[in-house]
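A protein chain is absent from this complex, but the other protein chains hold their places.
Labels run A and B following the written order; every chain starts at residue 1.
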Amino acid sequence: MSFPITLTVNGTARSLVLEDARVTLLDLLRERLDLTGAKKGCDRGQCGACTILVDGVRVNSCLALAVSHDGASITTIEGLAGTNPAGGDALHPVQAAFVEHDGFQCGFCTPGQILSAVGLIQEGQTGGDPERVREGMSGNLCRCGAYAGITEAVLAAHAAMTAPDVLPGRQLAEDAA
Amino acid sequence: MSERQRHGASIGQPLTRRDGPDKVTGAARYSADFKPEGLVHAVMAVSAIARGRVTHLDVAAAEAHPGVIAVMTPGNAPKLAKSPDLKDNPFAFRLDLLQNDGVRYANQPIAVVIGQTLEAATEGAALLAPRYEAEPVSVALGAGEVFTPETIGAGSPTSEGSGDVAAGMAAAEARIEASYDTAAQYHNALEPHSSVAQWDGDRLTLHTPTQALWIAKGRLAGLFGIPPENIHVICHYLGGGFGSKGFIAAPQILGIMAAKFVGRPVKLVTRREQMFGPVGHRAATRQTLKLGATRDGTLTALDHHTLTLTSRHDDFVEPSGILSRHLYAAGAISTTHAVSRADIGTPIFMRAPGEASGSVAVESALDELALELDLDPLEIRLRNYAEVEPITHRPFSSKALRECYAQGATRFGWASRPRQPRQMRDADGLLVGWGLGTATYPAGMMQGEARATIRADGTALIETAAQDMGQGAWTVLAQIGADGLGLPVDRVDLRIGDSNLPNGGLAGGSTGTATSGTAVHNATQAAIAELAALAVADRASPLYGAGNAGVTAADGRLARRDDPARSESFSEILSRVGKACVEAKGQGQGDPASRKTYAMHAHGAVYAEVKVDPDLGQIRVTRLVGAFAAGRIVNPHLVRSQYYGGMIWGVSLALHEHAVLDPRSGRVMNGNLAEYHIPVNADVPSMEAILVEEHDPHVNPLGIKGVGELGITGTAGAIANAVWHATGIRVRDIPITLDKLLG
Partner (left out) sequence: MKAFDYVRPASVAEALAAAARPGAAYLAAGTNLVDLMKGGVTRPDVLVDITRLPGLAGIEHRSDGSTRIGALVRNAVLAHDPTIATRYPALAEALLSGASGQLRNAATTAGNVLQRTRCQYFTDTASACNKRAPGTGCDAIGGVNRAHAVLGWSRHCIATHPSDFCVPLAALDAVVEIEGPGGPRSVPLEAFHRLPGDHPERETVLEPGELVVAVTLPPGADGFAAHSRYLKVRERTSYAFAVVSAAVALRMDGNRIAQARIALGSVALKPWRAREAESLLAGAAPTPETFAQAAQAALAEATPSGDNAYKIELARRIVVRALTLSAAGTPARVPALPASPFAASPFAATQSAASPSAGASTHV
């Protein structure tokens, strides 16, 4: 049995035929589309390493069946830099902030952390409150213990993206939706 | 010490990670991200029983599942050149590689299913529906016959001490005796153990996460009966190890065997729930501390006895008592270990092996004694400050612990701490407590080698088979290389994470930067000497006749030491003699003479604030201040991250992590990341790490001590003490969970 679906992946429309309904978005990206940025840390929605944006919203791709997401628009870590309004290969503000604030060590959870942060900022619930950022980022485990840098990075990116004189950042958040 | 002595042009600079851009864009490829042409997927089936044998696997059902290629079982698995149970060196831990049908612990691999797709292989493994002949199990601490191990940890003596402990206890004016339990913990690096293996005849290309490429290569060469040079292990990025990837584990090797079995490249990724068994853990301990002291707090005796568990089939003994040999001065010291066997996977090194579990017990006991004596916890630690290493009486190569206590105390505001517990509340009525713990970890070194190449275009290449598992090798080895060569760091290329490079040792035991950094440094000095030899022998060079030792390297130029105005660029020297490059190797290892003369340890002081709900018992660590001294700091930005990471592991040890085994089955009942709790972001609201100056002329030429494990020590004890200070309840069963505070 095969299941044809279409997905927009990092801005590119793709028609795919799933030979198996069991395929999750995570395994589709990693094993079939060679987009290995999203990581499999637990495969059960317990670590957040597989976080991607689906229609602009952060979700655990390990628990999302691909066939059920026919028609969805997906952003992975590989496609995030391209969404920077500065254009070219420039890092997204969240990516840049993670480097600047050392929001990672081994880097394995990092793509999930970054997409979770992009989603969190876009959800618009935290403002500049570090406690709300910590709570909002608690679905992404970091075993190296880079939480302090992660929180700093998200706050810095949030400030950069919502500053009144940086309209492109706002635009970006809207685009992601 | 002046800034100039402490920092080079690159060393000491807070550079951001050179691998940062790759890691934030998804360009960093970890082992399971590789996909050679024709790759198929392998999935392990693991045992549901903890002891016995597998009597039946429904291979036919698995094979019948669409997409399943093959089922590898003890009946058909490739035979190995050497038994995986042969202990031809103490670090050859026994491995379960389908060489028989026996089961020695729950979650042991019992078969591997290879499929065209991951989905097919996964379901194939489920369809095997194993049947067993089960034997009764024993997994509880002290349940089996208790014996004295020959060695502990990495071959340390099982007991060590000095003086007469009984006499010291008898002479004491205050005494405490208490037992502290620490729980079994599993490393749970976010990156699961995996292999992407490809055979070409008897040559193997392997992507696998490892903290030690050459050790992995050596182990595999023995098992498969091929020369080590036939094995190419690649691991540019390592998604956390913490000791579980120091030695290649069974799942990784099963992936390699599966590739041989089906004659195709194979990827095998351990499922998270399968990581609670075959890839090591930190064993549970019960530590009994007897402390005696005079009225002023001077320790007359310190007796630290550890009871722990190891597997029924192999030996690794958590060395919890070792830190008591180095940390506090006491009139008499005894450190002993005992162990019993259990039907569990073999324990292994896990971040600060021994020191982490030992520290929480010792720091708790010391505070219990301070309470008896009505002393401030800081005061009792200063009273017993070890000016020389207690048992050996060797001087410390350096020890700025007093400064750590002082700077941390000031920053934290320790002086206003009330002596009695349950004295502080926050504005919301939550109990507030403050605690202190001393951090300590040996400044060890392994053996490593590096190669430095100076190129005619004015750039350089540093190569060593070292690892970056997050500690920052991609950045700091380049910084060390740049300073050694007198080049800006952006003109230094670095190659690591590949077993074809010179042996980079082990990223573990807080030895990585000291060892491979020293190797890199020595390689750069040798390469500069090569270059200088060319120049000083060349009549056309302004350096002619200066003698090798008479030149210095800076800003891409060699200059005469006696006349810095006479200099020449690296490019000019190489171009004129028509060479594309010069290269040289350097070794990194400790100097045996100084290591005999001096005790070498990093130290720190960790101050913790916790809040505890007075009725509900829920605990939160609201503030951590650590002050650490670890010799020369190559990159303060990244070292701070290492300390934070260690401190969060301390939070985890104190409050969260514990594997829960059902004693009837020997199975881990919380073997997943939803129920085996490690801290989340909201668990650590405020952290600070103070980098205390420390100059160490003995530890190695660069004065570097390790920082990876230091932060976990001290922290867990500080939190346990802070919980007592908040609540008045001394919990001796670690981790401290809320049910233990409900009273």
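The rule is simple: contacts are C-beta pairs under 8 Å (C-beta built on N, C-alpha and C of every residue); 3 or more make two chains touch, one makes a residue touch a chain.
Predicted model only: the values in this text are computed from it and were never measured.
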{"item": "Of B:122, B:357, B:589 or B:727, the residue in touch with the unshown chain", "value": "B:122"}
{"item": "Residue among B:389, B:483, B:609 or B:709 touching the omitted chain", "value": "B:609"}
{"item": "Contact partner of the left-out chain, one of B:38, B:155, B:263 or B:418", "value": "B:418"}
{"item": "Hidden partner interface residues of subunit A, rising order", "value": "1, 3, 20-22, 24, 43-45, 48, 51, 57-60, 63-65, 67-68, 70, 116, 119-120, 123, 125, 129-132, 134-140"}
{"item": "Missing-chain contacts mapped onto subunit B", "value": "48, 65-66, 119, 122-123, 126, 416, 418, 423-430, 432, 609, 611, 613, 615-618, 620, 622-623, 655-656, 660-662, 664-665, 667, 669-670, 674-675, 677, 679-683, 685-686, 737-739, 742"}
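Assume only the chains that are shown with their structure count from here on.
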{"item": "Inter-chain centre distance, subunit A versus subunit B - centres from mean C-alpha coordinates, in Å", "value": "29"}
{"item": "Subunit A residues within the subunit B interface of the complex", "value": "19-20, 22-23, 27, 30-31, 34-44, 46-47, 49, 76-78, 80-81, 91, 95-96, 98-100, 102, 104-111, 114, 130-131, 133-135, 137-151"}
{"item": "Residue ranges of subunit B in contact with subunit A within the complex", "value": "16-17, 19-30, 32-33, 35, 41, 67, 117-120, 123, 188-192, 237-240, 242, 269, 271-272, 468-472, 637-638, 640-642, 644-649, 672-674, 678-685, 687"}
